[in-house]
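A single protein chain has been omitted from the complex, and every remaining protein chain is retained in its original position.
Coming up: subunit A.
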Amino acid sequence: MTADRPGPAAPGGEKTVLSEDDISRSLTRIAHEIIETGHGADDLVLLGIPHRGVPLARRIAATIAEAEGAERDPDSLAGALDITLYRDDLRRSPARLPHPTHIPSGGIDGKVVVLVDDVLYSGRTVRAALDALSAIGRPAVVRLAVLVDRGHRELPIRADHVGKNLPTSRSERVGVLLTETDGEDAVRISRPDATEDEEARR
């Protein structure tokens, strides 16, 4: 899908590019895309990448469980995959603490694993996630779902399911806020001098 280019945020300004409703619609659409491409929810595991990928994976899992009928419990569908220990920039960026990894009880061997993250940017997080995944097991297929793709890839990685393509300049910051972690649902874009939101997140 192509996105309409949002006007550049004014220096020091902030612009909301996805509202609560937009986020909810995007996630519902992603959930249905996953069901269609994955032939149902039987072998599906959704792994969110901390921090904000985890609640997103849980929301998508809830929608899938609902759409598939009551036989799937969202908790057996969604988990969390921490990538901190697999990053290639640990010594170059601020310290971060590893988050818990939670793999649903069925494991990931032979499953269709969908990695879920909030923003796809350089692709380095996803690369780390693929390494982390291979330490845990061997999925049949790995897919990637993101709420926002902001471009500027540094690695040959692409997403299979995208909530919103958001062309940005490197100097802009994309901030994803979710009710579970931030008290509200919104995606905002801002000029660098405005917030250090993304710095704190990445």
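As a convention for this text, a residue touches a chain if its C-beta (ideal position, glycine included) is under 8 Å from a C-beta of that chain, and two chains touch if they have at least 3 such contacts; residues count from 1.
Quick note on the criterion: contacts and distances are computed from a predicted model.
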Complex member absent from the view - protein name from UniProt, among "Na(+) H(+) antiporter subunit D", "Aspartate carbamoyltransferase", "Alpha-glucoside transport system permease protein" or "Cytochrome c oxidase subunit 1": "Aspartate carbamoyltransferase"
Touching residue (missing chain; options A:131, A:160 or A:182): A:131
Residue touching the undisplayed chain, where the options are A:90, A:140 or A:155: A:90
Chain not shown, touching residues in subunit A: 82, 85-87, 90-95, 97-101, 131, 134-137
